[in-house]
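Reading through the structure tokens given below for one structure.
Here the complex is missing a single protein chain, while all its other protein chains stay put.
Let's turn to chain A:
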């Protein structure tokens, strides 16, 4: 039996030998010493280890253990077990991809390091944007690492798994489809053929007529599509070609920043801004606020927003008169006649080679704009009749209808694409939210639990675009691809994959796109090309362009349409005299608000106002003075708060004096005030206190940044209007601190910093007229002679001329439009810390490169002398910009890498030195932080680490480097600087180094163009060029001898390696 089974420990046990029995009686085995014996052992005293030694050993062991425990934490780097092909640690990999969020379209190249995307640049080889992108696009890499992104799907507020979601949603949607209610897919403009196909499958699965797609643009351009439908019978937007236009007249179209395919227009525009060419385009801008585009115009005419239609009509009438066709009746009272007449004359003179565009969302105004272009014969040349643009498909009328349907209960399911946020950005968002509660199934694909998603029953978070496959068809004949550059960070799923899953298609989206493209390649390509090759090239290049067949789109505006449209324009009232007109616009950094939680963009100074971290009422200084509001904003000069009331809505905002803003109007940016319902939309979404931590209001709620002005957007005749009349503004009697990176706005007549001239002067005059060299009186052997400042040198020159490399940069002020894409590119490349509003207010921004913006002033030293003003008054008046309509100049400013650098001589510890390649280098390890170098820098480009930005509490919510996830965006090639050290532009020395190494590996000299700094790469107009001044074949060495080239502050003899080119205006 089992119980009787006996186990023995050895042979002795089995046999029960005598010894064994005897031994088993003893507790201790023989030979083992008992404790008693041991402690009484007399021999013990003879051992060499005495008590003292014991204590010594004890002490030693304790100390050794303590010391061993004090080891500094070791961060292990884990080598690849199987090294992925193409990825070598320390070597970046680049992938072509595409950015599209409904607002910006850009073909991009993603730089990844060890599998992490860390930098975005425009794809300058392929794509319609020719490498151009905006600050919003290159900053979007940071949104990938937003720690507040949803980590997985959510069902009624709880975490769920994808299979759970799928089964729940399938049955819910099936139920809705059978119930007779509609399923609405609310999206931004969908320009992706594969997505459209996926939506089609979804439609098929849930009932063709049941599923409705409503397209919504937060900032609508519906008026243009509608006007084109009225004019030409096709709801479409044609493709504009700015490179062919000799005269460009824009009425409030901010085509350099946000109007249609602006990333395509900017390089086209810039192409003809080079005064070296035969001709330069001439740009007229009629607008109420000083926009980025307006600030670059050759002729800028301030107008009232309510005059917009009348101005367009007046231009039409003038053009029609010149062309001999019939004019429309329209009042010209109070219009800027000279500006209109000149613009019309120029347009007509360059007919067929001119372009008239209008930013109005009023279809009637756009019809007249179409009529101007048809009269000028611009269709077929500057406006393509063959190529259509597919972005901005938003249909305001359908969106408004949807809100009504939701509230009436006829919508059974509402699926909201993640790029849009209607609960935030709809003017009637309250109605939308209440409508959502009447919809049975609400679902959001948002990546964050944003204003809309929190009201949804289901959230199926979409992948970030850098984690996704995607394709785009932005305009006829041009296709683009997006590929994932990192595997999904969280348990998210691509929007299209979700739709397909519910429709019953389980193909991976990659395969799905591939199959769509297989059909596409068959339709466009010749059969001899293998699809695999086609696909490989398309993915590698990021886009494919094909020749466009001629379209039969007749571009004539019938006189009936025109007269009916122009008739409606006349009805626009100018409003009362004591009220203001309001322009709602989008800012360069924040755009429509989807980037509001990106700290790089919040900290990016507005190119015009230079204000960060806020939106505000921009008002003409004359009006500001009349109200008695604060004119100046500075560290201790807060802005006045004012309450603006329009159409029964009011909001309190700070007032900023904005020269160039039309008197009697104000402009306020959209896109602010995100997260008013305390949604988790990102760490940088809320105001932080000067001491760190979020600011809380009286209800203990976090305070949003800026104010949301979307509710102010008017809906007139089913179209959203961003121009309002009849606004009342009253002082709120309070002040509000504002953070501006530039508090002085004029150049003080210092023409050795910025030089500008006109196109005619440039063409007709010698260099001495527009770019004179600085002459110094030099006494040699008793004879005084005038010598060029470049030939005078009291220092020994650095031996860099003609020896090895000599890196230099040339910046063309003519083509710089001030868009600030370079600023964020530099931010991203060089791990520039984000310091938050309070530090910016204290004039401690850390930007290595900045764009100085100067307004013209009415006063000059010469004028003051003529008027016998006295120098003190003259200078005081020179500080004041022209209020009415100043000319604006942008000057990118970064370390000038002086060959006689004032910073280098004063550093007591030689922490900043000159390299043998002409660079001014900063050695962080050696810096003790005396700030002497920064004081002695004539360009004030050095930035000091006032705090430990990467760890100090004050910056916990603003600086990405303090977030474990966001830290992944840091460039591993660039040190994150510690507190107390000075930093500044290094001319991307890490890129120079790797470029040199690459060339060395190839065994050839460094080729011009292989090393590009981040700013030069980001510049959409190629205003910045970088290269080796010692390389006689390089572009930059050619620039050195250019007639327009000058060095800023040449007379002080610091001999910079950065040069500027005189700005030429075509006035």
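Just so it is clear, a contact is a pair of C-beta atoms (placed from the backbone, for glycine too) under 8 Å apart; a residue touches a chain by one contact, two chains touch by 3 or more; residues count from 1.
What we mean here is this: contacts and distances are computed from a predicted model.
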item	value
The complex's invisible chain, by UniProt name, from "PSer/pThr/pTyr-binding forkhead associated (FHA) protein", "Polysulfide reductase NrfD", "succinate dehydrogenase" or "asparagine synthase (glutamine-hydrolyzing)"	"Polysulfide reductase NrfD"
Residue in contact with the excluded chain [from A:207, A:693, A:902 or A:1038]	A:902
Given A:352, A:938, A:972 or A:1038, the one touching the chain that is not displayed	A:938
Touching residue (missing chain; options A:401, A:948 or A:1043)	A:948
Touching residues (missing chain, whole complex) on chain A	634-636, 742-744, 746-750, 753, 839, 842-845, 850, 852-854, 871-872, 875-876, 891, 893, 902, 905-910, 926-932, 934-936, 938-940, 942-948, 952, 978-982, 1048-1049, 1052, 1054
